[in-house]
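What follows is part of the complex, with its chains left where they were.
Letters A, B and C mark the chains in the order given here, with residues in each chain numbered from 1 onward.
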Amino acid sequence: MKMTGNIKKILNNYESDNPGVKANLAKILMSGKLAGTGKLVILPVDQGFEHGPARSFAKNVLGYDPHYHFKLAINAGLSAFAAPLGLLEAGAGTFAGQIPLILKMNSSNSLSREKSAPSQAITGSVSEAIRLGCSAIGFTIYPGSDAALDMITEIQEIALEAKDAGLAVVVWSYPRGGDISKDGETAIDIVAYAAHMAALVGAHIIKVKPPTSFIEQNEAKKVYESENIPIGTLKDRVKHVVQSCFHGKRLVVFSGGSSRGKDDLLKEISELYLGGASGSIVGRNSFQRPYDEALHLLNQITNIYRGK
Amino acid sequence: MKMTGNIKKILNNYESDNPGVKANLAKILMSGKLAGTGKLVILPVDQGFEHGPARSFAKNVLGYDPHYHFKLAINAGLSAFAAPLGLLEAGAGTFAGQIPLILKMNSSNSLSREKSAPSQAITGSVSEAIRLGCSAIGFTIYPGSDAALDMITEIQEIALEAKDAGLAVVVWSYPRGGDISKDGETAIDIVAYAAHMAALVGAHIIKVKPPTSFIEQNEAKKVYESENIPIGTLKDRVKHVVQSCFHGKRLVVFSGGSSRGKDDLLKEISELYLGGASGSIVGRNSFQRPYDEALHLLNQITNIYRGK
Amino acid sequence: MKMTGNIKKILNNYESDNPGVKANLAKILMSGKLAGTGKLVILPVDQGFEHGPARSFAKNVLGYDPHYHFKLAINAGLSAFAAPLGLLEAGAGTFAGQIPLILKMNSSNSLSREKSAPSQAITGSVSEAIRLGCSAIGFTIYPGSDAALDMITEIQEIALEAKDAGLAVVVWSYPRGGDISKDGETAIDIVAYAAHMAALVGAHIIKVKPPTSFIEQNEAKKVYESENIPIGTLKDRVKHVVQSCFHGKRLVVFSGGSSRGKDDLLKEISELYLGGASGSIVGRNSFQRPYDEALHLLNQITNIYRGK
């Protein structure tokens, strides 16, 4: 497919990256139903690590099989499929070349207790991402955690290695731990800050949660009020987050959160779209539904991002 | 021996592995009395490390000599023999080529106190596994331990090196420490989760304990109940654990536990077999018995896995 | 531009450095309006990391775009532009060769709590500084912090690598943490000490805050009094800090601090100049003002350092 001017413009924002990285970003942006639109929808399947197999796959037992998720992502015309090492290894050969892959390189789990220093185990490497034919690596940081400085130092080292290998870098920036309150994890000031930090450490694609209108930090509150930063609607808040990512020069995608009603989800994604989000990452909301229902839902989501 | 279609099918599940790894997996699956069945029985002798020499070998003093265990495993027609560095070094020359070897690369001991952060010392390396002619390396992780993230990061690094060297990776996944209760260590939700984690970090063969019907975590309990996941019998639970390992696409073997009555053990193994277990790891239950009795018992066990 | 004798004299003070380092120091000293004067004014934009995007850029929303800062620094005729990895990546291609760049290699943030052991995450590398065409790397140490020994050990390793690559080394030396009081962070004895430590670890350019006349440590107080060290005026104190940097043989620049009235700022900078400061680093006081106003202010600042 010939590259659209739209995509060329986005790639130009990554002006310091080598051709290998640009080609892989282009591959993601030129795949699936959203090819050429500059938008992207990603299927992530790391919930088995995070919540265990039963909580992830018992609702739709086909999901125990890694091939199921590859097929779902390919047939739904998504932009990329993201998963931990073992899961990618179980399908990367069969589905080679059919969808861009993102190796999630660190993982949390619900068996380890977290307290104030939540962190993740390293569960993959750049050399394995290359061996599996991935287009990008994914890495989670927990801004606010007492382990945050270490996690940021880790992504620095990994991103350097990934970029040298021509891989794109996707950073999940999820504030938690330390002095961050539960509400603060999705507060607008914290989410915008977390997104900005991801941009500053050199992420090509930034993933955050949809922010609420709550403001966590007093110093930030003063500025949001004195400068009248609009945060009343989700659209406003998304706009602010996108702005916080180098004035929109970095791709920012939003997670779908826990499984819930289809209408709620689609309404939220419409607002994300209107706010200028680059796309969505939809996991449990898709693969925990029956296959046809999931395909239909993902079609509705990609349609939103195609502006239909 | 010509490879059976059975084994080819299993190897196909390891679709991202290099020919070296596949050859070593095949070697294990084509060795001993279970050759070609897709099942495997392994003799592990790391109890000396874990409980000390007297508790391990005083019952059958021939076991103080490493050669004894090599002979037992070979003569019983087992699929592989697993032990720490020193023990393998003491027999790898004499018995070279007679049975696939697994170098257990980390080890716990009963002299170190554990509390909430149980861990193991690294006691071997990939280069030593190669020097000793091993087919695989073994590594234990303790999901739930406050040291779990570090252990998972370690296996990531070691597995990467092992796979590059064409060695198969066996992960002992034994939940303990942190907030995990004593009953929780063998709870069905925890064991299935631990097995799934081992699959996600890229294990070729997963070793867990036979799970009980106890459920440790509340969030998991809700799902086991709402989705009516059958866990009433050991057979049911084993089926669930196998399903949690990529829908049966990874080999899952179960430990024999502490030494006990022969009938109990064989009954348990029959249930494991019926639940779809790939095999058993039987240590103290074999080598603490007199030689002929052990051979007879192991013969009964392999017969179970041969469906006789 | 032909190099002035002024600059040659400064370069001679770096008598153990290789020609690569000297060329990069010369590049900074021969750029912008202060070229050849031996003085320098640097624009740093790491406040987004330190305080978040809203607190940094909401006052002047053009600042969300990295290009804005490159343009501001270039058009104001500054000596160099300093920023974290992601921000430099977003403009280093477009503005290549127009202004010397300093890659800030570690970064703090307001989401991580600090207590007695404040530290920073490593967010860049020497190889990336080279890839982006930088002239120098920047690194912060926190003398007094319980993490200070580790931070100093880090800068030792990084500075070694940077110098081998011909890059200049700028050290932000900001006392805090441990037993240092809030007032102590800018106390004259502490600031002079922090500047001296930066010189001893091999910094080419040292950045500290303008010191107050407060004295933090009793042992120091005795000497300031017995030796009648003049610290009554800012000019006196700056002179003492410059003296503490190898009798003026190292370049010492002072930060502008939080945003405030223009007149206050210019008055302070005049005193810095009279005390013998090598220059200023001015961040929020410039980019949070409207563009023309910022240009005008920076022009006034460079004029001070040109002795006009």
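The definition used in the following text is that contacts are C-beta pairs under 8 Å (C-beta built on N, C-alpha and C of every residue); 3 or more make two chains touch, one makes a residue touch a chain.
Just so it is clear, the model here is predicted, and its values are computed rather than measured.
Copy number for the full complex in this structure file, with 3 chains shown: 5.
The criterion applied here is as follows: only the chains that are shown with their structure count from here on.
Within the contact network of the assembly, the step distance from subunit B to subunit C comes to 2. The most centrally placed chain, judged by C-alpha centroids, is A.
Using the average of C-alpha coordinates as each chain's centre, B ends up farthest from subunit C. Rounded to whole angstrom units, the spacing between the C-alpha centres of subunit B and subunit C is 58.
Annotation for subunit A: no residues touch 2 or more other chains. Those residues of subunit A whose C-beta lies close enough to touch subunit B in the complex are 48-49, 51-55, 58-59, 61, 64-66, 84-94, 107, 109-113, 119-125, 127-128, 131-132. The residues of subunit B lying in touch with subunit A in their complex are 13-17, 143-146, 148-150, 152-153, 156-157, 160, 175, 178-180, 189-190, 192-194, 196-197, 199-203, 217, 219-220, 223-224, 227, 229, 240, 243-244, 246-247, 249-250.
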